[in-house]
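Okay, so here's the structure we're looking at.
Left out: one protein chain. Kept in place: all the others.
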Amino acid sequence: MTDSTSIFPKKIVVLLVLLVTLILLLPAAGLTFGDPSTAVTDQYYIQNSQVATGANNVVSAIVFDFRGFDTLGEACVLFVAVLGVAMLFRRVRK
Amino acid sequence: MTSGLIIRTAGRLIVPLIFIFGFYLVAHGHLTPGGGFQGGAVIATGVALILICYYYKDGMEKFSPAKNFKLIEAAGLLLYICTALAGLVVGSSFLFNWLNASGGLFGHAVAYGINAGDLFTAGIIPVLNFAIGIEVFGALSVVILYMFAGLGETTREEDEAPDPALLRKGKKGEKK
Partner (left out) sequence: MNLLLDNLPALLIAVPLLGAFLVPVIGRFLPKIRDAWIILVSFLASLAAVITAAAVFLKGTLVYVFGAAAVSSAADSGGIPFRIIFTIDGFGAFMLLSAAIVSFAVVLYLVASQKERSGKSEFYALYLLLTAGIFGMVSTGDLFNFFVFLEINTLAGAALVSYHRKGGIAVEGAIKYLIVNTVGGLMVLFSIGLLYAQYNSLNMAFLASQMTWTTLNIVALVLFITALGMKAGAVPFHFATPDAYSVAPSGITAVMVVASQAGLYGLFRVLFTLYGGSINTVTIGWVIIILGILSMVIGVTMALPQKDIKRLLAYHAVSQTGYMLLGVGVAFAVLGDPAATAAFGQTAMEGGLFHIINHALYKGLLFLAVGAVIYRTGVWSLNKLGGLGHNMKWTMVFFLIGALAIAGIPPFNGFASKLMIYESVFAFNPALSIIAMVVSILTLASFMKVFHSVFMGPRLPEYENVKEVPKLMIAGMIILTIFVIGFGLVPDLVVDSIVSPAAAALLNQGSYITAVLGGGL
């Protein structure tokens, strides 16, 4: 499919996309992820999650214990998506 | 119409192995990388392999049509929310880890440091892993089955579909 229906020529669209991407990447230059001196929450999780939850896998401990409510929300999102598909593809029995 | 002999035979050999591997990923989620979402997706690929070997009309519809998988999915989510509400009964908050270090089903306590990995630890986390695994397996299977079963079929709808010729000219302008 060609883009003959767009009012902007192709070059301007590509330039706009690159510009927005650069603007959104600009903050990444000033961020430091994972620096232990500033990451208080992360250090708490690493130190205490094994004893507090009993799981060796810290990722599972965070996903299912510390933030288990968000996992329920994400499971609901999957349920909603499947219900939407089932509703769209339903066949009418007369 | 089914696929050729090689695919059917290889499928019959491989599908149980896929299910076992997916179940292992779900069950060991609190010890090794893995967990409910990853393991459930692997089990769903087993269903996809069954569909490739035996098409929907001859194989899957006799084996288990899409409406059974919807029940499996709902059962997984019911297990999750009932486990979460059980924390209220114990006297604490919703989603409290009431099986941890309690001596019950998954209740061995864990000390800080490297250990060999005991399967029966971590409280409600393995239970939630199973619930999410069942749910993801049911959900992805429903999606695969609906998309496969609808190939080449036209759907009938209750509302009158507007004539496509009218959509371009008058009616579209009127709806503006």
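Which chain is which? They are A and B, in the order written, and residues in each are numbered from 1.
Here, a residue touches a chain if its C-beta (ideal position, glycine included) is under 8 Å from a C-beta of that chain, and two chains touch if they have at least 3 such contacts.
Just so we're clear, the structure is a prediction, and the values are computed from it rather than from any experiment.
Interface note: of B:52, B:78 or B:119, the residue touching the hidden chain in the full complex is B:78.
The omitted chain makes contact with just one of the residues A:7, A:22 or A:40: A:40. Within the entire complex, the positions of chain A that touch the omitted partner chain are 24, 26-27, 30-33, 38-42, 44-45, 65-70, 72-74, 76-77, 79-81, 83-84, 86-88, 90, 92-93. Interface residues of chain B facing the missing partner chain: 67, 70-71, 74, 77-78, 81, 84-85, 87-88, 91-97, 155, 157-162, 174-175.
The rule we apply is simple: only the chains that are shown with their structure count from here on.
Centres computed as Cα averages put chain A at a distance of 20 Å from chain B.
By the touch rule above, chain A contacts chain B in their complex via residues 50-51, 53-57, 59-61, 63-65, 68-69, 71-72, 75-76, 78-79, 81-82, 85-86, 89-92, 94.
Residues 29-33, 35, 66, 70, 73, 77, 80-81, 84, 94-95, 97, 100-101, 108-113, 115, 117, 121-125, 128-129, 132, 135-136, 139, 142-143, 146-147, 150, 153, 155-158 of chain B are the ones touching chain A in the complex.
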